[in-house]
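Data first, discussion second: the structure below is written as C-alpha cells.
Missing here: one protein chain of the complex. Every other protein chain is in place.
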Amino acid sequence: MPEKFWDDFQVGDTFRSMAITMTEAHLVAWAGLTMDFYPLHMDQEYAARSPFQRRIAHGPLTFAMAVGLMGMNGGAKDSVIAWLGVDNMRIPAPVFIGDTIKLKAEVTELRPTKKAEQGFCKMRYEVTNQQEQVVMVFDMNFLMHKRVEALG
Amino acid sequence: MPEKFWDDFQVGDTFRSMAITMTEAHLVAWAGLTMDFYPLHMDQEYAARSPFQRRIAHGPLTFAMAVGLMGMNGGAKDSVIAWLGVDNMRIPAPVFIGDTIKLKAEVTELRPTKKAEQGFCKMRYEVTNQQEQVVMVFDMNFLMHKRVEALG
Amino acid sequence: MPEKFWDDFQVGDTFRSMAITMTEAHLVAWAGLTMDFYPLHMDQEYAARSPFQRRIAHGPLTFAMAVGLMGMNGGAKDSVIAWLGVDNMRIPAPVFIGDTIKLKAEVTELRPTKKAEQGFCKMRYEVTNQQEQVVMVFDMNFLMHKRVEALG
Amino acid sequence: MPEKFWDDFQVGDTFRSMAITMTEAHLVAWAGLTMDFYPLHMDQEYAARSPFQRRIAHGPLTFAMAVGLMGMNGGAKDSVIAWLGVDNMRIPAPVFIGDTIKLKAEVTELRPTKKAEQGFCKMRYEVTNQQEQVVMVFDMNFLMHKRVEALG
Amino acid sequence: MPEKFWDDFQVGDTFRSMAITMTEAHLVAWAGLTMDFYPLHMDQEYAARSPFQRRIAHGPLTFAMAVGLMGMNGGAKDSVIAWLGVDNMRIPAPVFIGDTIKLKAEVTELRPTKKAEQGFCKMRYEVTNQQEQVVMVFDMNFLMHKRVEALG
Partner (left out) sequence: MPEKFWDDFQVGDTFRSMAITMTEAHLVAWAGLTMDFYPLHMDQEYAARSPFQRRIAHGPLTFAMAVGLMGMNGGAKDSVIAWLGVDNMRIPAPVFIGDTIKLKAEVTELRPTKKAEQGFCKMRYEVTNQQEQVVMVFDMNFLMHKRVEALG
C-alpha cells in the first residue's frame, strides 16, 4: 500500500531533490548505454569549435537524471501507478561537465479519471545548476493510486 | 558542413533504425546512471506481483535508446543545431527484458524560423518491439541548419 | 542542518529498506570495479563444481549494497558525520544471481562522545533474501550530529 | 588443488599489492552499483562546503578495492575456502579523487578449526595512499584449506 | 540484403570516421571489462615515473575503438560476413587521456574466394590523434557478401 495517495497531493505542492555533479564519466556511460556518440558530447576537439566551446551533457541525460532525482527524494514514489509521458520540454541552457544539477518539482494539475481508484497528476519539473540557472523544464504526467477504503 | 540541410527534408520522410535487444544489463546500468531504482525495474519479486508480472524497462531508457538509434541511423545527424525537446509522449505497452526494439521516425512538420539560416523540424518517433507492437511514441523538435549559400 | 539528530534515535529503532535483485550484471560490474575476478563469482564452470553449484555474489558486494539500501531508505542519512567502520560481520548464507535482497537496520547502541556536538551510534544491519533467509549481518558504527541549539 | 595451504602461512607473513588510482569514474560507477549517492561523494558543491573541501571516495569502495588488490597479488587466493567477514575497521584519513592506493596485508592469527581439513587465518589489511598515509585498516577472517594428504 | 557488396569496393577506397575523446572513464571501464589493470594505465604515480610521464590508454582499447568507429561510419557494415582477424599492427605513438582519435580505413586487397557468394577484403586501418599523429595501424581481414543475383 502506498504511503501517499493522489488524494494527498495539492496543486502547488513542491518537492526539492538532492543534487548531483555531472561528470565526464556520466557522459561516457550514457553514450555507451544509449548509443548517442554525437561529437558535441564525446569529442572535445569538435566541442571546442562549437558555440559551447566544450563538451555538453546529452539533453536526455539531464532529463533522465531529473527523473531519478525525483525518485531519490521519495516524494511521490509509491503513489505512481504509471508514467504517462513527458510534455512541453524546454532546454534554456546547456549542462557542462562539472555542473551540479538539482530538481524542483511542483504539482500543477490534479484531476480524477474514469476509474474510481486512479487519479491523474501533472507535475512541472525544473532542473537548475549550481548557479540557480534553469537548464531544463518539462511536464510529467502520472497516473496515481487514489484512496479507496472509504468507497464501500 | 552538414551533409543534409533543413531544406532537404520533406514532410513524410521516414527513417528506420537498426534494432537492439533490451537486456537486464541495460536496466542495471541505467538505474545506476540515472538513480532510478524503482522496484518495478530492479526487484523481480515486486515485479512478479505487479500487473506486468516481471521487470519492465524504465520508460526514459526506451526514450533514450530511441534517440540513440536515430543517431546510429545517421539520418539527420549533421543537420541538427539543437534539440528543442520532446512532446506528446505515449507509452502504449511495456518493454520487457529480452524485447528487441527499433525506431521509425517521420518528419511531420517543417517551418522556417526568424533566422534565415535555421529551420524548425518536428519528427514523430515510433518505437516498436519484435512483434511490431508500438511501445512508445513521441514528437521530437529540432532546430536545423538551413542551406544559406544561395542567400547572397 | 540534518532533519534528524543523534538525540532523535533510540535503541531499538528499526529501519527497513526497499529490495533489489542481484543480477549477473551486478557481479560483472563489481568484479571490474574492485578487481575481484575470483572464479566462484566469474567462472560458471568452476562454480558448478563448487559446493554452491553456481556462481555466488561477492560478499563485499552484498555489504556495499546493504550500505546503499540504507541510504535509499533515507533513515539516518543527514544525521551522519562520519562512518567509523564495520564490525562483527557474519555471512550465514550465499547470495545467488537472481536473489532479491533487502536490509533491516536496528539501533543497538547510543552513547555521547567527548565532543558535545557529536554522538556515537551503533546499528545492526541484517540482510535477508526473498525467502527471509539471513545472508549477512554486521555492525555499523557512526558518528552523528547532536542537537546543540539547547546547549547555550 | 590450492598452490598454498593454511599450513604454509606464518604469523607475520606480509603481502604487498600493486597500486591503483582512485578516479571520478570509480566513484560514479560505485554509486550506481551500490545505490550510494551520498553528496559527499557525488555533489562537488556540497563537498566543497564540507570539512574535506572536495569529494571523497566512498569508504566501502576503498574496502572493496583493498579486497580486490589482495586477489590481484595472488598471495592467498587458492587457499581460501570462505570469507568469514571483516572486523575492527578504522578509517584514519579520506581517499580523494586522484589518490593512488595500495595494500599491505599481514597474517596476524592462525589457528586450527574443528575440521581437520580447515584452518582459520586472520589478516590485518592496511591501505595507504601515495604519501604512505594510512587511509584504512581492518581485519579479514578466512577459512583456509589445510594440507590433508598426510592425514591417512 | 546488404546495401553494399564485395563487388562494390575497389582497392584504394577510403573511409573516414567521426572522432572520440579518450577519457579516464574509458580506461577505468576497459580495465574492469578486460581485466587489464597494468599500472601504466591505472596507477598515475607509476605512470608519472615511466617514460610517458602519465597514464596511457591500453593499446587494445585503441584497437577496439577503431573497430567501433568503422562501424559508426557505416562504410562496410552490412557487407561483412565474418571478421577474419587482424595483422601487422604497429603502435607508433601512445594515446593519452584527453587525446581525440579518429580512423581512416583504406581497401588494400580484394580477391575472390572459393565460394562464389563470398569475397575477401583487406583494409588498412590508421588511427590518428588530434595532431594528425599516427597512433596505431593494422590490417583487418574480412569475408564479404558477393553480389549473386546475376549468377544464375
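To keep things simple, chains are lettered A, B, C, D and E as they appear, and every chain counts its residues starting from 1.
Keep in mind that, in the parts below, a residue touches a chain if its C-beta (ideal position, glycine included) is under 8 Å from a C-beta of that chain, and two chains touch if they have at least 3 such contacts.
This one's a predicted model, so the numbers in the text were calculated from it and none came from an experiment.
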Visible contact partners (per top-of-document touch definition) of the missing chain: A, B, C, E
Residues from chain B at the interface with the omitted partner, ascending: 18-21, 23-26, 28-29, 72, 98, 100, 130
Chain E residues that touch the omitted chain in the full complex: 20, 26, 29-30, 33-38, 59-61, 63-65, 67-69, 71-72, 77, 82-91, 138
Residues from chain A at the interface with the omitted partner, ascending: 29, 31-33, 35, 37
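Just so it is clear, only the chains that are shown with their structure count from here on.
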Over-half contact-pair match to C-D, picked out of the listed pairs A-E, A-B or B-C: A-B
Cα superposition angle of chain D on its copy chain E, in degrees to the nearest 5: 120
Between chain E and chain B, distance of the C-alpha-averaged centres to the nearest whole Å: 28
Separation of chain C from chain E, taking each centre as the mean of its C-alpha atoms, in whole Å: 44
Centre-of-Cα separation between chain B and chain A, whole angstrom: 17
Overlap residues in chain A, where contacts from two or more other chains coincide: 20, 23-26, 28-29, 37, 72
